[in-house]
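Following: one structure in structure tokens, then a few remarks.
The complex is shown incomplete by one protein chain, all other protein chains being positioned as in the whole.
Moving on to chain A:
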Amino acid sequence: MEPVLTVEDLSVRISGLHILQGVSFTVAPTGVTVLLGRNGVGKTTTLRAIVGLTPPAGEVRGTIRMGAQSLLARPTHRLVRGGLGYVPEDRCVFAGLTVAENLRLAERRGTSPAYDRVFALFPELDRRGRQRAGSLSGGQQQMLAIGRVLLNDNRLLLVDEPTKGLAPKVVTEVAEVLERVAESVPVLLVEQNLAVVRRLARDAVVLAAGRVAWTGDARELLLETALTKSLLGVGTGEAHRPAGANRAPVAGKDAH
């Protein structure tokens, strides 16, 4: 199957720092592809480059394609209208607006917003429509951030650390929602919580020092305790290593 997103030789330089250095990977047209790596390796920078949010002082080179369409140099609002949904790190709900206003802002002219879909996943948002988003709990804000994106049909969702800072129960709820969402739209997910990764992800791309260090099957990666520890700096709790893991080391191993 053709990938929904192709990133080739992506380099991002911001304020003299070479944050991404020739990153290449693809995102499958179904399921969840997870972007992993230690803090500061360029995961968020990658998502922001895809959605056109690299700071004006930054320099982006390479190729980013959604299907046959090149995404580079196109303004963010056009990319989003073209079906690229983005849920940023730290939610970024509009704290001074109500929940209903946050959702209304995501409506697009000429399309019918899918409130039924959003409220079926997050009934809480329907009940709290008149509440200011800034007064919601972290989990509710995350639901709102995801709900805003699901108001429209998307060809690909970019989701950046959706479980960051959330209570374990809420992490499970968010993972359940993303699992259901991924049944209908492919997701490129940045996630540090390996339990969530194990539950959701089919493919994994591991970044290290601004380069792709590993690509392959996410669950097989997590079964390789030593490799996971060397790439991510954390243990997985898995006791054994599977045979025939689809490992594809690329550049960047020297970073460890």
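Quick note on the criterion: a residue touches a chain if its C-beta (ideal position, glycine included) is under 8 Å from a C-beta of that chain, and two chains touch if they have at least 3 such contacts; residues count from 1.
Definition applied: contacts and distances are computed from a predicted model.
Chain not shown in the complex: UniProt lists it as "Branched-chain amino acid ABC transporter permease", one of "Vitamin K-dependent gamma-carboxylase", "2Fe-2S ferredoxin-type domain-containing protein", "Branched-chain amino acid ABC transporter permease" or "Electron transfer flavoprotein small subunit". Interface note: of A:77, A:130 or A:169, the residue touching the hidden chain in the full complex is A:77. When the missing chain is restored to the complex, the residue among A:105, A:120 or A:234 that touches it is A:105.
Listed here are the chain A residues that touch the chain not shown: 51, 53, 55-57, 75-77, 80-81, 86, 88, 92, 94-97, 101, 104-106, 108, 148, 152.
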